[in-house]
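Questions regarding the structure given below will be posed in turn.
Incomplete set of chains, arranged as in the complex.
Chain naming follows the written order as A and B, and within any one chain the residues start at number 1.
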Amino acid sequence: MIQIFVTGGTFDKEYNFVTGQLYFQDSNLPEMLERGRCTLDVNVRTLMMVDSLEITDLDRENIAHNCRGTGTKQILITHGTDTMVKTAEYLAKADIRGKTIVLTGAMIPYAFGSSSDGFFNLGSALAFVQALPAGVYIAMNGRYFTWDGVQKNRSTGYFEAVSPEQ
Amino acid sequence: MIQIFVTGGTFDKEYNFVTGQLYFQDSNLPEMLERGRCTLDVNVRTLMMVDSLEITDLDRENIAHNCRGTGTKQILITHGTDTMVKTAEYLAKADIRGKTIVLTGAMIPYAFGSSSDGFFNLGSALAFVQALPAGVYIAMNGRYFTWDGVQKNRSTGYFEAVSPEQ
């Protein structure tokens, strides 16, 4: 079984046509899994629905707590891209043993249709969480990165490999 | 580097609005990789553009020949779903050593927009080809199957695990 934890991020943002603002409603995950004709044994649980710039270490401890608590060894987390690396680092240091944890997200909301990268990212993250050994990873741009070997380039929006800190 | 071989299939079918028939134009792969914001080193080569019901063993030998010839060890093949398992079997027995070959496709054409599973399947297939050991696999429905452990259920359109033939 694969446990999916939803935390929000651009991935799940919607457009409020009255205010013109982006906001969160329910996660698009169930619809996406159906559209992907996914037959994996998946459990989706929404932990929070926030912009990742607002995620605090208390929120991260909540995520870590849920990762420890779930019975499965395969965990996928949807997360805003701005602090995705920070949360990955937190989880890597949070004493969660023997589990493959993959964080993914999107640069363009899934609800914005044919321009969004979210559906592609979900497909790759689900595959990586099944195929990679225990550890904490980020799956973006078709690639996977170990938690300490990646940074988000804030001017381009792409994730890049970096040498792990010594 | 990941080598992508395009063979056609529903994945790349388009709708001809004059005749009302489905047909093949250029592959959607390049556009999909861009939309997925994919930063992998990928080479896309179209070997054929056909419905998989029309693929012959001569075509399969052509695909096998190209798999042997490419310098890379990671090969993704887009293929119609109807005979995907047959081509996978052919490649598994075609004396291609030490390479990870993943076949994927779609049940609904990518060109048909928000109902298609193609973009999701491409994401998962790209991930599996990076993470799985050498062998021949099918990536559909969010899962991967070994070439001899899968069949397509023709009444539902889903791929199912089966026990490898003895």
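Keep in mind that, in the parts below, contacts are C-beta pairs under 8 Å (C-beta built on N, C-alpha and C of every residue); 3 or more make two chains touch, one makes a residue touch a chain.
Note that the structure is predicted; figures quoted are calculated from it, not measured.
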Please report the number of identical subunits in the complete assembly described by this file, where 2 are shown. 4
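Basically, only the chains that are shown with their structure count from here on.
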Report the inter-centroid distance (CA atoms only) between subunit A and subunit B in whole Å. 26
Residue numbers on subunit A that touch subunit B, as the complex places them: 32-33, 35-40, 42, 107, 113-117, 119-128, 130-132, 139-144, 157-159
